[in-house]
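As you look at this complex, bear in mind that one protein chain is not there, while each of the others sits in place.
For clarity, chains are labelled A and B in written order, and residue numbers in each chain start from 1.
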Amino acid sequence: MDNVIRRRTPGARLARAALYAVLIVAALFYLLPLVIMLLTSIKPLDEIGAGTLLALPQHPTLAPWITAWGEACTGMRCEGVGGYFWNSFAIVIPAVAISTVVGALNGYALTKWRFRGSELVFALMLFGCFIPFQVVLLPMAQTLGWLGLSSSRAGLVLVHVVFGIAFTTLFFRNFYVAVPSELVSAAKLDGAGFFRIFWRILLPVSAPIIVVSVIWQFTQIWNDFLFGVAFSAHDTQPVTVALNNLVNTSTGVKEYNVNMAAAMIAALPTLVVYVLAGKYFVRGLTAGSVKG
Amino acid sequence: MRSLLRFPLKKTLLGLAVTGAVASSPVQAGEVEVLHWWTSGGEARAANVLKELMEAEGHTWKDFAVAGGGGETAMTVLKSRAMSGNPPSAAQIKGPEIQEWGDLGLLGNLDDVAKAEGWDSLLPEVVANIMRHDGHYVAVPVNVHRVNWLWANPQVLDEAGVEVPTSIDEMFEIADDLREVGVIPLAHGGQPWQDATVFETVVLAEAGSDFYRRALVELDPEALNSETMIDALTTFKRMRTLMDDGMSGRDWNIATSMVIGGQAAMQLMGDWAKGEFTAAGLTPGEDYVCVPAPGTESAFTFNIDSLAMFQASDEEAQAAQDDLARLVLEPTFQEAFNLAKGSIPARADLDMSAFDSCAQRSMADFKATSENGGLVPSMAHGMAVRASVQGAIFDVVTNFFNDPDMSPEAAAERLANAGSSLL
Partner (left out) sequence: MSTSLSPARAARAPAKRSALGTLSDWLPRLVLAPSIAVSLFFVYGFMIWTFVLSLTNSRMLPSYDFVGFAQYAQLMANDRWWVAASNLVVFGGLFVGICLVLGAGLAILLDQRIRQEGSLRTIYLYPMALSFIVTGVVWKWLLNPSLGLQAMVRGWGFESFTFDWLVNPDMAVYTLVIAAVWQASGFVMALFLAGLRGIDDSIIKAAQLDGASLPRIYARVVMPCLRPVVFSAVMILSHIAIKSFDLVVALTGGGPGYASDLPATFMYTHAFTRAQIGLGSASAMLMLGGVLAILIPYLYSELRSRRHG
C-alpha cells in the first residue's frame, strides 16, 4: 500500500514535493492554536494586547507558568491548578481501569459467546453514546443522592464508568470480531471456561485495543468539565474546574498569559498520552479496524 | 419534588449530626460550604476577608467556587447538588431566584440573626424585600451594584473637543467628532446580557423609571407593546451606529480596556467595570469619568449580590450560618469587599470616606432614589423577573439588535409575548 508514488521520475519528484507541501501546510493549520497558546503563555501581560497573536515575545518569561501552577486564584484558594491534578488522577485512573475491563469483557462476550439478542444488546448499548450529557445531569444527581455517593470521588468514577462503557464495549467488540474464532471454538471443545479463554486467548492479543480504549477514556474523562463540576464537592474538584475558574472568570483583569499556561498545564497529561502512545493508537485501530 | 428531596436530605442531616456531635466544642464551631463565583483575583482576595472572619470565630470555611457566565455554571451545580439532597450551606443566589428556592422549601431561616442585628432598620426596604421569603429572612445581601453607569475616557473626549454627554441624543451628536479622531464612540461586547444592559438603560433614559418598572418589572403587555417602547427600541438599535464591527462575543472587560486604551471613548456598564480602571492604575475623576448613564441621573438600576442559606442540618451548622450572615453585613467585610468589587455596601449607614468618588456618588444616588422612586431592579442582571422571562426578553432584545431586518414594532410585540406566554 505504501509504495504507490515512488518511481523516480521528475514528475514523481514534483508530486512528492507537492505532497510534502500539502502535509506541512496542514500541520501548520493544526499547530496554529497551540503555537499561539505557547507564545501567549510566555509573554508578559502588557505585550499581549500590544502585538499580534503570532508576535514573538520581546521579554519571554516563565512567570505565568509558575503562577498558573502554584499561585493563581481559582476561587478563594490561590494555589494554582497544580493541586487539582491529584483530584483528576484519582478520578481518571479508576474510571479508565474499570471501564476498560468491563468493555473488554463485554466485547468478548458479545463476539465469542453470541446468544439470542446479543446484537440487540450491543445496539442498545451503542445508543448510549448519543445521549447528551446535559440531559442526564439532574437524574444522575438524584441517583447519586439515592446511592449516597453525591459529591464524592466514587460517585464521579461511577458516572464516568457508566457513560464510558458504551465506547469501550464498541472498541473491544470490533477488535475481537477480527480475532479468529477457531481458536476459541477449539478451546471450548477442550473444556476451557469463559474466563480461561479470555485470559489465555483474547487478552494476550489485546494490547493494541487496550491502548485505544485507555487513550480514549483517559482523554474523555480528563477533559470532562460538566460532570466534574456538578458531582464534586469543594475538595474533589478536578483540574478542569480549576481551569474553568481561571479562564471563565468574567470580572477583573484577565491574565491571558496565566490562563494559557494553566490551560497547557491542564492539557499536559492528555498531550503526553497522545504523543507517547499515539503510535500504538493507530496500530490498535489498524488491528481492529477493517478486517470485517 | 419536595418529597423526593426529603429522603436524601434527611440522610445527610443524620450524617452531619453524627460528625457534629463528635466535633462539638464550647464555641459552637461548625462548617460552611459556600458556593460562589467570586473567582477573579480581586474578588477572591476580598472574599477571603470573610473566610478569615469566619475562621476567627472558629468555623471552617469550605470553598466551592465555580466561574462561568455570570454564575450560570454555579447555578447548574447548585441544582445538581440540591437534586442529590446535598446542597451547600450557603450559595450566591440573587434576586427573584431566592424566591424560587424558597418556594422549594430548601432555604434556612435567618430571622434570629436578623433580629439581633436589626436588619429591618439596617437594610433599605428594597434590599430587605429581596432577602425575605414568605416574611422570613433567608439570604443576606453582600453588596449593591449600580448598573446604569457611563464610563468615559476624558483625554479622548478632549481630543475630539466634546463634553461628557448628559442625554442619549448628545451621545449621538458627539459620535461624529469622535469618529473623526479615529475613536469608537461606544465600546460594547455583543453578548446577550450586554445587549440587554444597554437596552434597559436606553428604556430608562427614554421613558423614565415608572415606565421601566411597568414594562420590565411588572411585564405589563400594554407597556411592552407601546409607542414608548417602540421609540426606545428604535433608539436602542441606533446605538449600534456608535459601536464597532468587532463587538460580537466580546467580553465586557475587553470593551472596558478599549476605553482605557483610548480606542473607544465610552462604555455603558455596571460599576464592576471600575475594577478594570483601578487595575490599570487610573484614578476616577482624573483618568476616567464615571457618570450615571445619560438621561438616567435620577434613577438607579440595582444589582444586588447575596448569599442564600440552605437549611442547616444541626445546631453547629446553624450557628455557623448565623455567624456567616452576621459577618457578611459587618463593616469590616462590607468595606473590604465593596472596595475591591466597585460596588457599594448593602447597608446605608457606613462611612463612605474610604471609597472613591464614583462609589460615593453611587451611595448618595442609592439613598436618594430609594426615597423618590427612581430605584429599579436591573432586568438584565436577573433582579427584576424570573429567569425564564428574562431569557425570553434577552432573545428578543439580542435578536432585534443583531437582525437588521427586524422592525421595532415587531420586537415590541414579541416583547409583550415574551412577558406573558411562558408556562
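Rule of thumb we're sticking to: a contact is a pair of C-beta atoms (placed from the backbone, for glycine too) under 8 Å apart; a residue touches a chain by one contact, two chains touch by 3 or more.
In this text, all values refer to a predicted model and were calculated from it rather than measured experimentally.
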For a quick check of understanding: of A:Ile42, A:Cys73 or A:Ala263, which residue touches the chain that isn't displayed? A:Ala263
Given that one chain is not shown, which residue among A:Ile42, A:Ala72, A:Ile165 or A:Ile210 touches it? A:Ile165
Hidden partner chain, touching residue among A:Ser88, A:Ser150 or A:Asn244: A:Asn244
Interface residues of chain B toward the undisplayed chain are 1, 4-5, 69, 72, 75-76, 79, 82-83, 97, 100-101, 104, 190-192, 244-250, 386-388, 390-392, 395, 398-399, 401-403, 421-423
So that we can see where the missing chain sits, which residues of chain A does it touch? 1-6, 16, 19-20, 22-23, 26-27, 29-34, 36-37, 40, 52-54, 102, 105-106, 108-115, 118-119, 121, 123-140, 143, 162-163, 165-166, 169-171, 173-174, 177-178, 181-182, 184-185, 188-189, 191, 193-195, 219, 223-226, 240, 243-244, 247-248, 256, 259-260, 263-264, 266-267, 270-271, 273-275, 278-279, 281-292
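The rule is short, and it goes like this: only the chains that are shown with their structure count from here on.
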So in the complex, which bits of chain A are touching chain B? 49, 73-78, 137-138, 140-142, 144-146, 148, 150-151, 229-231, 233-235, 241, 244-255
Contact residues on chain B for chain A in the complex? 4, 7-8, 11, 33, 36, 38-45, 47-48, 51, 61-70, 73, 76-77, 79-81, 83-86, 251-253, 257, 261, 272, 275-276, 279, 341
